[in-house]
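First the structure, in the form of structure tokens, and then the observations on it.
For this depiction, one protein chain was excluded, whereas all remaining protein chains were kept in their positions.
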């Protein structure tokens, strides 16, 4: 097994703590790739990205023009406006709209992996959408699974 | 292999039939955990939850305050109101809005598993959102995959 090719299915799970971000949409593709160095050994697989919070969400969208980040945030505000009629309101006017936006976008992504890279389209990037006006850090759980090809020691 | 530790990737798939629920959002985390006892043997993995219906959906959201369940249902009603202009209307005014809400929230969830537990955030719970006013039972397909550590007989 010295220096030989090894094949098999690997499972790697890591936490990624992201610092507090301002309300809005933020590209995080590079941070995710950096946090999961085992990606490079995966021949074919899937990377799961899960956010352990209910007022921030994950999505994949156009990441060449930063204007899209702002426009999507405006669309979300128009879909779920801050209004005084929510029952759940202790933490402020942005509280319940944040939870609703999180359910509309979703709390996890699953991205194909091939030959050591995320199999994203040319314009696609991974975004964290922060729905709270004053948010804290956000914790992601990254789970990588796939067929690996590696050089064992 | 008697009493020894065994490692490997496991796949378990189970059906979970949920009784008819009233229109609205319902926490179902405990029912899912009970329906998949093999969860406890998974060191690192993913649990997939899929609903085989098109007018009910699954989401993860804030499960400490029951008011969030009601508020999200109101938000969904405001996004997709019952109106007479839908083409697909044989089963009533709640029919097509139910299908639209199902596409907005989605029909499946994928949740990380670690050391035998769902890796949910502190406030996160799994919800079934019933979009029909008079619904029947709903069938879920649970698929668990992951690295297992167990004591074999």
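Each chain carries a letter (A and B) given by its place in the written order, and its residues are counted from 1.
One rule holds for everything that comes next: a contact is a pair of C-beta atoms (placed from the backbone, for glycine too) under 8 Å apart; a residue touches a chain by one contact, two chains touch by 3 or more.
Here the structure is a predicted model, which is why all the values come from computation and not from measurement.
Engineer: So one chain is hidden, and I want to know which residue out of A:37, A:92 or A:112 touches that hidden chain in the complete assembly.
Structural biologist: Answering carefully, the residue with contact to the hidden chain is A:112.
Engineer: Touching the hidden chain in the full complex, which residues of subunit A are there? Just list them.
Structural biologist: On the side of subunit A, residues 9, 44-46, 59-62, 65, 67-68, 70-72, 74-75, 79, 104-106, 109-112, 114, 119-124, 145-147 touch the unshown chain.
Engineer: Using the touch rule from the top, list residues of subunit B that touch the missing partner.
Structural biologist: 9, 11-13, 48, 50-55, 79-80, 85-88, 96, 99-100, 102-104, 106-108, 110, 139, 141, 143, 145
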